[in-house]
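Read through the structure below, which is laid out as structure tokens, and then see the notes.
Just one protein chain is left out here, and the rest sit where they should.
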Amino acid sequence: MSQIFVNTLISASFFIVIGLALSLIYRAVKFFDMSLAGIFVAGPYCMLFFYNSLCIPLFFALIFSCLLSSIIYYVIYFAIYKRFEHNAHSPLSLLLASFGIYIILQNVISIIFGDRIMTIRNIHIQEGILLGGAMLTPIQLIAILYSIIFVFIVLIIMHKTKYGLCLRTIGENFPLAQSLGVSVKKTIVITYLTVGIFVSLLGIIYAYDVDIVPTMGMNIIMMGIIVMIIGGNGIMKIIIAGIILSLAINLGAWYIGSEWKEVIAFAILLFYLLMQPRASHKAVN
Amino acid sequence: MDYITHILIIIGIYVILAKSLNLIMGFSGLISVAHSAFYGIGAYVSALMTLKYESSFFVTLLCVIVINSLLGIILIIPSFKVEKQYFLFITFAFQVIVFNTLNNWIELTGGAMGISGIPPLVLINWKILSRYEYLLLIGVFVFIICLVCGLIVKSPFNRVLKAIREDEVLALTLGKNIIIYKMTIFAIGSSIAGIAGILYAHYISFIDPGSFTVMESIFIISIVIIGGAGSYWGPVLGAILLVLFPEILRFIGFPSSIAANLRQILYGVLLVTFIMWKPQGLIGSYKFFLRNAK
Partner (left out) sequence: MNLQWLQVCDLNKHYNGIIALEDFSFQLKRSEIVGLIGPNGAGKTTLFNVLNGFVPADSGQIFFNNIELHKKSAYKIANLGVARTFQDLRLIYQISVLENILLSFRNQPGENLVNTFFRSGLCKKAEAKNRDFACVTLKKVNLIDKANHLTSDLSYGQQKLLSLICCLVSGAELLLLDEPVAGIAPEMTEKILSIIKELPKQNKSVIIIEHNMDVITQVCHRVIFMESGKKICEGTPQQVHSNPEVIESYIN
């Protein structure tokens, strides 16, 4: 039983980080950027290259991987999304395009590294800690801590820096955001680079816990999307949503089998969207 | 010759899929990644009914139409309350749930192993055995569906769909009950996708969940966009091109290990390129997705 609790914490950590990352990007560019899934996968594969193949020391390999992934993410933004002004393309088209970009990224990784499941863990098996009857491996503990640290960093940046203020205003009031003394363009760039680093790092942590396969990005991102939709706009709400989703999935997996995890998650999403009060149309100015 | 017939049959199936998605996406503007789920439901329902109950073609046809229409209508209900992006996620959720059900409910669907030994179709007395007969059957269906789409496209009903696509608020102001329109077209589109599933299942005689994934849905979306969403011949052109192109690549001789990946990259590149730079597709005229140009 306590294993469920521990598993809940672990999955919640991943969901919350991804959900927060997605919501930051959403604030910046006002659409759900699916290509982030590709960055999540790019992180560990870069590690595979830098650390496992080139045998660069761990610390530097981490930095290179995260930087490279983040730069790739920025390049995607620069080459594709940025070309089109905020208002020319609807969020729907950008969302679809981001799916396309994810497909490209994932298949490029497949071509370079192959489709098989790979491991980037070192040979020694990770010894788990016993925590009140439940197993918790060191990397899983790192994941939980990472999510807590990430939440704090996001809170600080959003509320204490001018970039955070700008980011918060872009969604609400674009002209106001432009007059805040910080370039909106710069804010978006910084958001992309930062999110790229954190998400690729999350991917690396995930890969150390579970083996990697090129197609794993989409699943995680969808959990992040569910968390974002159910959670809404606030950081606290996303955290709560992440925990609830994770709890539901892990409880459900315990009772009806872990192969149904995705179904549970999406059933929750469907249920949530079905229960929405009738949205009044935007005829209101 | 056999190979060409096979390719033509596959193109025919994708024309049916693309045309039906075009009704939903191209004319009504409802982006759905659930199309391959409806395709799969058609395939599996037909396979199971034929194997377990030896039901006739028309009975399975009716069942698939009813099941897909009902499911389609249910999916539309929340769309009234949420924006179009969220509708895409609703369809995504549906797609994943269907895929996982097909994959995990082993007692019913055979799970990842799929269903094999699906008997050929029997239309009254005509048992469709050879590949040429199949091509004929597909041709007939493509023809019928093109006729049906043609009737729909020229009607005032379609005009309302185009209004809903661009401005739902205005459509309501003009007295159109938009939810009925959405339900109708989504039910029709999903049913036709199910029909494609039936044709596919009995042709290949073996189906597994891997053919009915999100990626498959996105592939069909690509066909519609690249051909030209909201145009009559666009989906046909798109299907022909997107099915033929990788076959050409195969002849050029890429190693088969990366051929599948290259094909996906190609689709991805085409999808992104067309959405961002040529949203009206090759022969369409509707600049899909762009916000109102005033």
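Note that the chains are named A and B in the order they appear, and that numbering of residues resets to 1 at the start of each chain.
The definition used in the following text is that a contact is a pair of C-beta atoms (placed from the backbone, for glycine too) under 8 Å apart; a residue touches a chain by one contact, two chains touch by 3 or more.
The structure displayed is predicted, hence computed values, not measured ones.
Trainee: From the list B:Gly117, B:Pro156 or B:Gly253, pick the residue that touches the absent chain.
Mentor: Here the residue in touch with the unshown chain is B:Pro156.
Trainee: Would you mind spotting which of B:Met49, B:Leu172, B:Ile258 or B:Ile283 touches the chain that isn't drawn?
Mentor: The one listed residue touching the chain not shown is B:Leu172.
Trainee: May I ask you to list the residues on subunit B that touch the chain which is not drawn?
Mentor: Interface with the chain not displayed, on the subunit B side: 151-152, 155-157, 159-160, 162-163, 166-167, 169-170, 172-178, 184, 286-287, 292-294.
The rule is simple: only the chains that are shown with their structure count from here on.
Trainee: Measure off the straight-line distance from the CA centroid of subunit A to the CA centroid of subunit B, and report it in whole Å.
Mentor: Roughly 30 Å, centre to centre.
Trainee: Along subunit A, where are the residues that touch subunit B in the complex?
Mentor: 31-32, 80, 83-84, 87-93, 95-97, 99-104, 106-108, 110-111, 115, 218, 222, 225, 229, 257, 259-260, 262-263, 266-267, 269-270, 273-274, 276-279, 281-283
Trainee: Over in the complex, which subunit B residues touch subunit A? Could you list them?
Mentor: By the definition above, subunit B touches subunit A via 31, 77-78, 80-86, 88-90, 92-94, 96-97, 100-101, 103-104, 168-169, 172, 214-215, 218, 221-222, 225, 258, 261-262, 264-265, 267-269, 271-272, 275-276, 279, 288-291.
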